[in-house]
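Missing here: one protein chain of the complex. Every other protein chain is in place.
Every chain is named by a letter (A and B) in the order it is written, and numbering of its residues begins at 1.
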Amino acid sequence: MRELIGLIPLIPLLSSATLMLFAGHLSRFAIGLLGVGSVGIAAILTAKMGIDFLGNPEVFKVTLWTWMQVGTFSSDVAFYFDGLTLVMMSVITGVGFLIHLFSTEFMEEDVSYARYFAYLNMFVAAMLILVMADNLLLLYLGWEGVGVCSYLLVGFWYQNSANGYAARKAFIVTRIGDTLMALGLFLLFTELGTLDIQALGDAAKDKWQVGDSMPLIACLLILGGAVGKSAQLPLHTWLPDAMAGPTPVSALIHAATMVTAGVYLIARTHELYLFAPIAMIAVALVGLATSLMAAFTALTQHDIKRILAYSTISQIGYMFLALGVGAWTAGIFHLMTHAFFKALLFLGSGAIIHCLHHEHNIFKMGGLRTRMPVTFWSFMIGSAALAALPMTSGFFSKDQILLQAYQVDGIGPWLWFGGLVGALLTAVYSFRLVFVVFFGQVNTEPDKDTGWRMVIPLSLLCILAMMGGWIIIPVTQVFPLAVFEHPAHWVEYVSIAVPIVGVIIAYLIFLGGQLKVDVFTNSFVMQKLQQFWFSGWRIDWLYDQLLVRPYYGLARALKLEPVDNFYRLVVTISQTFNQWLSAGQSGQMRRYITSMVFGLIVLLAILVRAS
Amino acid sequence: MENQYANEIWPLAIYFGMVIMLVVTMLALSWVLGQKRREAATNDPFESGVVSVGGSQIRISVEFYLVAIFFVIFDLETLFIFAWAVAFFELGWAGYLSITVFIGVLVLALVYQCRSGALEWGNKTRTGLREDQLTTGEST
Partner (left out) sequence: MNGSQMQALMPILMLSLTAIVLMIQASIKRDEKATWIITVVGILLALWGAGYARDFSQPVTILLQVDNWGLFFTALVLLASLVTVVLSQDSFSSEGGSKEEYYLLLVLSALGAVILIQSSHMASLLLGMELMGVALYAMIAFPKKGLLPLEAAVKYLVLSGCASAILLFGFALLYAATGELSYKGIGEKAALAYISNPLLVMAGTAMVTAGIAFKLSLVPFHMWTPDVYQGAPTPVTGFLATVSKGAVFVALARIYMDAELHQYESLILALSVLAAFSMLIGNLLALLQEDIKRLLAYSSIAHFGYLLIVLIALTGSEMASEAVTFYLAAYILTTLGAFTVIARVSREDQQKSQISEFEGLFWRNKIQATALTIAMLSFAGIPLTAGFMAKFFVINVAIQGSHWFLLSALVIGSAIGIYYYLRIIFSMSKTSGNDIGFRDRSGDITALLLTVLILMLGSWPQPFIAFAGGL
């Protein structure tokens, strides 16, 4: 059974290859069957492995073959299976399967149906390799693989050049992080002599002391990679633009799985982070800052997918916060629940967009509660979980994060307070979305309702988003036990109360209308602030000024080929001299004699001068 | 050193200056004193009182030059024989041998000249030329 673990990424990969090679020969039904079925089989296999593991929690490793061997360096294609892997694989294959199923309806009118599933299956395979990899090199292969798939899928509708631009942006911005991560890998290899994740932990124990500079540098470099992939400050700018891709892609790649790869990477290498407390604090601060920044931005957006995108950035910020404070389990737990409810929200928004002629602006929606009941309830549940209302899955995970953040020495209460502000904002913007889209008057009439292939994934995800909090993830072997000391009760009460307050505020402003904030929001300062938040804190503008424009300027300068110009100048000079001198060769003897006399005078001058 | 050259050069400079002055003076005097008439014959060259006829660039037969050059060459060669003759006894047999070779070569050259028609005036009977190539004077 254990050897079959290799099949889990292989089946989607083969399916992807088949779809690419034989796209023209397959019916749409066959394509759908292949695309969804392959992920389904992977999900079933994962479930089987999970059941076995829960019955007999034994970590194992399967080496398929030696990938490369250079000198003392050798890298195997080997899969490592423990509780963390299981959680990630379950999310990828389970949620992935539901999203694939949803896609068959969402994309049914698209001409590039086969290409879509080929990319999506390849993504699943790459993501599985990423989480199953036993060494960082194989992980990096998966890491780059998902990056490529993300690029291909964001730019899926490449006929529109804006989509191509968004795809390039996503790829290039994440590459910055990838490069840092590659540097981190090189550093780890030169320092510790291996890239096997388990061996790295052991080697680190031998060679490093807590607080050394080397683990700090390595961890910060890895954090760079994680920040790029997980769209955290300062490399988050690609994610909102990545919404140009099909909505199920946003659900799978840009909400549930790929963007959480950074969280997974840090959790996977947590043994190294334990040697670098400063790096951990950096992780926490990056997470908190991102979370707040994105929450403010989400508050002002009116594109439904951009709201969700900023929400995703914000929630991953929470995960980083959790990792930074050492709440590994809570971080991964939030990763899982977030995958459930955010996939639910994205698929719900996909359903709306699908039924509303690709309308993205929430203020052109409204009153959809009665028109699309299934979607409405999906959104209600998803938003409740996102806002962490009690008893939803998000409540359990976020509550754990906040409580553990509170317990950090020194800055703990501040982190907790920051997280709390974020939670309040989350509740406000998520219910703003619900109230604007589903209540009020109908602005756009949907032309169809959701079919069964959309309803089933939505329903299942609703259940997961509600009940997911009761799952106990089997990661006790993976992470060190957190010394969990229950804080004062008021802390917990406040944590529970804040999201409810947020929902009430949202109700009062956007639905009830009792809270008149127009005067406040129309003031000059607030207008400016709103614009500032809406533009994503003008970070895109900043990067444009700092990096993109200078780069374009340089590119333009180089396009003129300055180096070539130098050589052209040499040619021109030579030719000019040639013409001047040739003009002297007039064929007239008097000139020739003049030249001779001139030469004689020069010679005489030189020779006689010295004497 | 510099002074020395300056000393050597100043007579030359004065001489140069005097030459220039002389020329300028002569031209200036003739310009001041001379008649300023422009008539038909003013710009004609003075040919011993005779009015000049024809262009200055007339063709002269190449044979004139050939004969002139041959005269110069052979005249020069006799100078060498003269030089040998005055030292006849001092040079002895070695000198005699040398001048024999010299005169021999000279004779050979003369034979070659005659045979290749260099000394003929008008009709060419150069060796090796076919009958139709022998010119009859007017074209050379």
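One rule holds in what follows: a residue touches a chain if its C-beta (ideal position, glycine included) is under 8 Å from a C-beta of that chain, and two chains touch if they have at least 3 such contacts.
Everything quoted here is computed from the prediction, not taken from an experiment.
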Sites on chain A contacted by the missing partner chain, in the whole complex: 574-575, 577-579, 581-582, 584-585, 587, 589, 591-593, 595-596, 598-600, 602-604, 606-611
Can you list, in ascending order, the chain B residues touching the missing chain? 5, 94, 105, 108-109, 111-112, 114-116, 126-129, 133
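FYI, only the chains that are shown with their structure count from here on.
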Starting from the mean Cα coordinates of chain A and chain B, work out the distance between those two points in Å. 103
